[in-house]
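Every protein chain of the complex appears in place save one, which is left out.
Think of it as A, B and C in the order they're written, each chain with its own count starting at 1.
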Amino acid sequence: MFEKYVIVPGTLRNTVAEGRSTGYEIGVRMPYYRGLALSMVEDVALTVDGVRALAEATTVTVHGNSYRLTELGAVTDDRWELGEVAVVRVAHPGGLAPGEHDVEVVQRLRISYMPVPGGGRARAVVELSD
Amino acid sequence: MFEKYVIVPGTLRNTVAEGRSTGYEIGVRMPYYRGLALSMVEDVALTVDGVRALAEATTVTVHGNSYRLTELGAVTDDRWELGEVAVVRVAHPGGLAPGEHDVEVVQRLRISYMPVPGGGRARAVVELSD
Amino acid sequence: MGPSPRGTSGHSITRGVSLYSFQEEFFLRTMALRDAVAAAAGMGATDIEIIPEQSIAGFPHVSDAWVAEWHGLMAEFGTRPLAYDFFLDTLLHPHRRLTHEEQVASVRRDIDLAVRLRTPLLRAIISTPAAVLRDAAPYAEAAGVKLLLEVHAPFHYQHPWVLQHLTVMDELDSPALGFMPDLGCFVERFPRVVSDRALREGARPDLVALVVGTYDAHGDTHGLMDTVTYSGGGPVDVALARQATHFTWRDPRSLLEQMHRTHHIQAKFYEMTEDGTEYSIPYDRIVDVLVEGGYRGCLSSEYEGNRHIQDAYPVDSVEQVSRQHAMFERLLQGHEDGRG
Partner (left out) sequence: MGPSPRGTSGHSITRGVSLYSFQEEFFLRTMALRDAVAAAAGMGATDIEIIPEQSIAGFPHVSDAWVAEWHGLMAEFGTRPLAYDFFLDTLLHPHRRLTHEEQVASVRRDIDLAVRLRTPLLRAIISTPAAVLRDAAPYAEAAGVKLLLEVHAPFHYQHPWVLQHLTVMDELDSPALGFMPDLGCFVERFPRVVSDRALREGARPDLVALVVGTYDAHGDTHGLMDTVTYSGGGPVDVALARQATHFTWRDPRSLLEQMHRTHHIQAKFYEMTEDGTEYSIPYDRIVDVLVEGGYRGCLSSEYEGNRHIQDAYPVDSVEQVSRQHAMFERLLQGHEDGRG
């Protein structure tokens, strides 16, 4: 469901602090037909060019509010809305090289009425934007 | 099936070369009711005290024949027999400390008549033997 | 509060749209709430069903301004709020399940919001325990709303889970409890939008034919995944076989069993064809059964085909829902001569 729309083209960028690339970020949608409290987002795992981002190095930002991926379980009072493009940031000193990158996003959602986890896997080649 | 017998007590040992501990080994049985060509053993993943052994650092020895875990896929002419205690060795310089260790073994077997992978998970506290 | 009988006509069935139908457009921001209500009204629907967790950013915090806009839209387009679909996030927290009291509180929260949105019917998701509806019923009764369990495939009125609900309904005999069948229980033919997508993803045509043929013959889907595996099928083929075990076909006459407790119907559909019929669900026979049973309520469109075609085709949910309403009109017309 909605796999095609999970990875948002044109949103892959390096993050920069004091003139240095500290990592990268990309816009990601949730593959589900309603919004969900962040406490039910069990994982948003990014893999770029075969290198999997550590959960500890990942943050998720929805409508301006940033959370560490590892701390989402406690966030019952904020939501990832339907179709909202969240910004997923990964601390990765040096950032990504210019050009195209193979991006994979695996999401695991805890949907109360499903006996198995929700979510899904999306993969796309994305060009690094400035 | 047979989970209880997968990890063989009394078989956890450090491996030693030139007076130094180079890693550890443990006796493991396959949780299945027949023998299987090694090419169908997709994984034998050891985790000791929460540290997962790398596939690249793991070897499997059946009746005296040793194979790298990563190369088992090509071994169609040797088998892990029913109930046979294979020796699983992990390169881990320094080896394990004396005393008890929390050992987990996850096996994945490619069973042709099953739509999902076979194998299973076993866990036990095992004392390091001399 | 219920739908009004049409005087001389032979049925008391109204037409509605669940905004669930426009999930593709909401997701991609190509339609807003106003567009959706306008579209529904444009096809002659009178009733609107809403999934607040889908349509209202910031849920469960809903501003008075939002509510005012909602009622403004209803007035502007001549529609009425009819149903509110609630979820019950029993697994809200990572390491513990909501307690019974927390679950009841969650339903009460939704009742409060339903009162503000003036939706007299609430969809209780099938996973809602019977004891939770039992203990929320008095609150619903006081609020003048109904909690209707959505009987969704693979469930039915003889299923152990639904029997627990029937026991509570029998004991409580509350006007606030009832059912809302989802017509996805009546998939007579395997939806071709699903098998076509599998083919696009590389499924083997002979295995697709096997899965579809077995389903369409209402054959034994037990062991269908194994059969596909034994035949050398890959993950896409096996996934299609798994889907065949998720659809269900049963006789639409089973709708008559609890008609006295049926106050709303979710008219699930996968594909309205160009000739104006649903490819897999026999709406003609279903409407006949509803009229025969004297159903007084809404047929609320629930389009769910988008997820099966979005990989390759543009999704036009408005066109799909419009076709369904043209079909509703045609089928209901046949009962408007007073013979119902």
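The rule is short, and it goes like this: a residue touches a chain if its C-beta (ideal position, glycine included) is under 8 Å from a C-beta of that chain, and two chains touch if they have at least 3 such contacts.
None of these values were measured; they are calculated from a predicted model.
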{"item": "Neighbouring shown chains of the undisplayed chain, as defined at the top", "value": "A, B, C"}
{"item": "Given C:39, C:104, C:177 or C:210, the one touching the chain that is not displayed", "value": "C:210"}
{"item": "Of C:155, C:269 or C:328, the one touching the omitted chain in the full complex", "value": "C:155"}
{"item": "Option touching the unshown chain, where B:4, B:20, B:52 or B:68 are the choices", "value": "B:4"}
{"item": "Subunit A, residues in touch with the chain not shown (by the definition above)", "value": "113-115"}
{"item": "Contact footprint on subunit C, counting only the chain that is left out", "value": "90, 97, 126-129, 154-156, 158-161, 210, 213-214, 219-220, 222-224, 226-227, 229-232, 245, 248"}
{"item": "Where the missing chain touches subunit B, by residue", "value": "1-5, 29, 33-37, 39-40, 42, 73, 76, 79, 81-83, 110-113"}
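By definition in this document, only the chains that are shown with their structure count from here on.
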{"item": "Far-end chain from subunit B, centres as C-alpha averages", "value": "C"}
{"item": "Inter-chain centre distance, subunit A versus subunit B - centres from mean C-alpha coordinates, in Å", "value": "35"}
{"item": "Between subunit C and subunit B, distance of the C-alpha-averaged centres to the nearest whole Å", "value": "50"}
{"item": "Distance from the mean Cα position of subunit C to that of subunit A, given in whole angstrom", "value": "31"}
{"item": "Where subunit A touches two or more other chains, by residue", "value": "none"}
{"item": "Two or more partner chains touched - positions in subunit C", "value": "none"}
